[in-house]
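What you see is the complex with one protein chain gone and the rest in place.
Moving on to chain A:
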Amino acid sequence: MKMFRKWTGSKPQVMKELPSVDDESAQLTSDIGQNELILKQVFQNCSDIIFRKIHISGHTQWLIVYLESLVDDTNLDDHVLRPLMSGYASHDDSAPDEIEGVDDRVLPLGKIQRTSKVTDIVRHLLIGQVAILAAEDTRAMTVAVNGRVQRNPEEPPSELVLRGPRDGFIENISTNMGLLRSRIKTSRLKMEAYTVGELTQTEVVIAYVDGIADDNVIEEVRKRVTSIQIDGVLESGYIEQFIEDLPLSPFPQVNSTERPDVIAAGLLKGKIAILVDTTPFVLLVPMTFWTGLQASEDHYNRSIFATFVRWIRFLFIFISIFAPSLYVAVTTFHQEMIPTNLMLSIAAAREAVPFPALIETLLMETMFEALREAGVRMPRQVGQAVSIVGALVIGQAAVEAGIISAPVVIVVATTGIASFTVPRFNFANGIQLLRFPMILLAGTLGLYGIVLGFLGTLLHVTALRSFGTPYFTPLGPLTYKSLKDVLISAPIWEEAEAMRSSTAGTNNSANVRQGQPSNSNQGNRPSGGN
């Protein structure tokens, strides 16, 4: 990592030194006018800051400060302004004129904090809370009247399922936490909050199920997350890159998903989730090679079918990496390996093609990647044009013009389809990257090169670790019991049993519910909670 920085010649950015109002020790004064000035100085040139004064008996009794853009007006009116004003009007004598009394008697709000530190007030204002300052009081009150615009938790477009819950994480972290809480209703689901990012002050939550997750891994995640030094965190990808074991590997070592059920399943298996505010992508560590090949649906579908689909994926991940390179190697080095009739067909197709097979394949693969990349960000209306151009021009016309041979088009198309069978798209990206060096190796060294490349990849994958877990577990260090969820997708009661035994001795039925229908015809099946 250090080496990489030196290589790219980039240095951590140095900020222009600003007049510090973030002085940790700055306190509110007892003069409300002075306090207003302090805050106004902090929020200089911020057009969305509102200072609302409530005058009582000719002097300013309350000063309400908030950022208009982050606060829900209706909530503010109903729960802050009206109680303060009307409370004063109706109970003239008993109306509190200092902070202490207000939260007890006037404000019907849950999350109320009192502080006298300017930095705290500023921080709370910035996350959408309302600060209430009273005259002649050195303390202010911040109340949560959050009203940030948020969308509904709808099905994430990047991870569609046929069967499974249709909700997805959104850009609001508390909603996301709620989605997890609603799935795992136990106090053992811990959520530790941290703030990362000098300027963005992004909330990052580490979630895990106490007693299932490994304490050492939790500690490691804490350590890595808290040591992040960065100005801004805009997406969980930022965090991912910081905490990854080997960022330059093509294989992602942190799983990320928009689906709450995937995260919940991971938490129940002892993994640790990292939620980041303002992004629907939640991270899950540790990740293994095989999680990259598992879809959430695998456990919702019937076991036999899920196993079949999983093997299709195993097959196609191989095709995805090796199909083009095998084609290149066999046609340029090992023509004797192809059955005679197929050989003659390929020879016929290649007869008019001016390029060597290596160049031809690289050309088509690059073209395909370009098409894919163009298609991802293309507005939907234009997308059709791209697919027509892709199919007709690149496919048919190139073959008819004799620039590209038909077998290459078939190989590249198969490869394309194969790479889409990988359920985790960041994992699929890594697989795609491997394809090109493989083609080059095949074009220079033949099958020998492919074997070299395969061995190299295997060495890398087995040496890789994600938060202390070998990446190839449970096949890398072989544990037969865990193979149930790798080579096959075992029925869920098989796995439930494995999960139960791993949490045996605790008195919480986090994974096996009470009253689980005991339709067992086998005695050894779990029949309920403890």
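We take it that a residue touches a chain if its C-beta (ideal position, glycine included) is under 8 Å from a C-beta of that chain, and two chains touch if they have at least 3 such contacts; residues count from 1.
The definition used in the following text is that contacts and distances are computed from a predicted model.
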Name the absent chain as its UniProt record does, using one of the following: "Cell shape-determining protein MreC", "Spore germination protein KC", "Peptide ABC transporter ATP-binding protein" or "NADH-quinone oxidoreductase subunit C".
"Spore germination protein KC"
Among A:T278, A:T414, A:N429 or A:T444, contact with the omitted chain is made only by A:T444
From A:L234, A:L344 or A:I417, residue that would touch the chain that is not displayed:
A:L344
Which of A:L234, A:I304, A:A352 or A:V393 contacts the chain that the document leaves out
A:A352
Touch list for chain A against the chain that is not drawn:
3, 331-333, 335-336, 340-341, 343-344, 346-353, 356-357, 399-400, 402, 405-406, 441, 443-446
